[in-house]
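Complex shown without one protein chain; remaining protein chains in place.
Here is chain A:
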Amino acid sequence: MRLLDLFRARKPAQASASAAKERLQIVLAHERIGRTREDFLPKLQQELVAVVARYVAIDPAKVAVNLERGGDMSTLEIEIELPGPQAMRLQAAASR
């Protein structure tokens, strides 16, 4: 430590503690709900995908799911890649 540093005010805090607080508040709000009733989001996702699959043959590997749990609101993002017209025609021909 240089002598000068002793007298200089410390650098402004890199306030990681406030990030810790915010993250904790959000995750705990969700975990506390999970304790009393089941978290419905994973189930919602499964059922939505199942409904789509009833209408079009989808490749399970081409379903992307993103869940972002927030304080005020959560977003569930489901991206299902539907087969293009070409593939659909082939499929229709095959099933005939």
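Just so we're on the same page, contacts are C-beta pairs under 8 Å (C-beta built on N, C-alpha and C of every residue); 3 or more make two chains touch, one makes a residue touch a chain; residues count from 1.
The rule is simple: contacts and distances are computed from a predicted model.
Chemist: For the chain not present in this complex, what protein name does its UniProt entry give, out of "Ion-translocating oxidoreductase complex subunit C", "Septum site-determining protein MinD", "Sarcosine oxidase subunit gamma" or "ABC transporter ATP-binding protein"?
Modeler: When "Ion-translocating oxidoreductase complex subunit C", "Septum site-determining protein MinD", "Sarcosine oxidase subunit gamma" or "ABC transporter ATP-binding protein" are compared with UniProt, the left-out chain turns out to be "Septum site-determining protein MinD".
Chemist: Among A:K21, A:K62 or A:R89, which residue is in touch with the absent chain?
Modeler: Within the whole complex, the residue contacting the unshown chain is A:K21.
Chemist: What residue numbers in chain A mark contact with the hidden partner chain?
Modeler: Considering the whole complex, chain A reaches the absent chain at 6, 10, 13-18, 20-21, 23-25, 27-28, 31-32, 35.
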